[in-house]
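Only one protein chain is missing from this complex, and each of the others stays in its spot.
Up next, chain A:
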Amino acid sequence: MSNLAVNSNLLETLSVLILLSSFVLMASKRINSYIKTFRIQSFLIALAAGIMGLRSLISEGRWDFLVVCLLIMIFKVLYIPNMLSKTYKNVSYKVEKDFILNIPILVLLCCGLVVFSYFTLTGVDGLSQDVLNLQLVNAVSVIWIGLLFMISRKKAIGQIIGFLVIENGLYITAMYSTQEMPFIVDLGIFIDLLTFVLIMGVMTFRINEKFESIDTDQLNNLKG
């Protein structure tokens, strides 16, 4: 019993840390540190999946969470960040200079988003009957922060990272709220995500080639 309590305390802490990592992401300027922060965030998620995996292995003998944990480690912690670093070495931009708003305001907006998801989610009955609720708020906030990150960054890699953070947010939402998604769905989401990153990597190269920059503000020829 005490073991279980320690477990849920750990999960609670991890969910806060994951939220915190998305704040750190929002506050960083260098593309290099985007990738690092994303790596750390994915590692935290892998830890959470691992803890849940051990718990379900001991109590029900299910191993699928552990497989998912392994997949996150391989793809989100190692492969995707490495690939993005390689892409980033080939383009000339290292530091983001112009945002739609300055960073302190963006971080404040993130706080606003957390408050927003708190109020929206507690308003829905059927969600708010147990302790899981606060973790759910953290998880959903990560999704909205990822969206805001995508809007605020103008470089192609920033937008890819933003999407990956949204996906991370979705993943922990599913993990914390339902405890068990069908395994095949988890796998499929992984395949989709991997293809997304590959495609976007290729496209970033091509955009850099044709437009001589990866500033997505330049993609403004098609209108009306």
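Just a few scattered comments:
Everything that follows uses one rule, which is that a contact is a pair of C-beta atoms (placed from the backbone, for glycine too) under 8 Å apart; a residue touches a chain by one contact, two chains touch by 3 or more; residues count from 1.
Criterion: contacts and distances are computed from a predicted model.
Taken from the listed names "Hydrogenase-4 component B", "Transcriptional regulator, GntR family", "Extracellular solute-binding protein" or "Allophanate hydrolase subunit 1", the protein name that UniProt assigns to the chain not shown is "Hydrogenase-4 component B". Residues of chain A that touch the chain left out of view are 124-127, 140, 143, 147, 150, 156, 159, 163, 166-167, 170, 173-174, 177-178, 180-182, 184-185, 188-189, 191-192, 195-196, 199-200, 203, 206-207, 210-211, 216, 219-222, 224.
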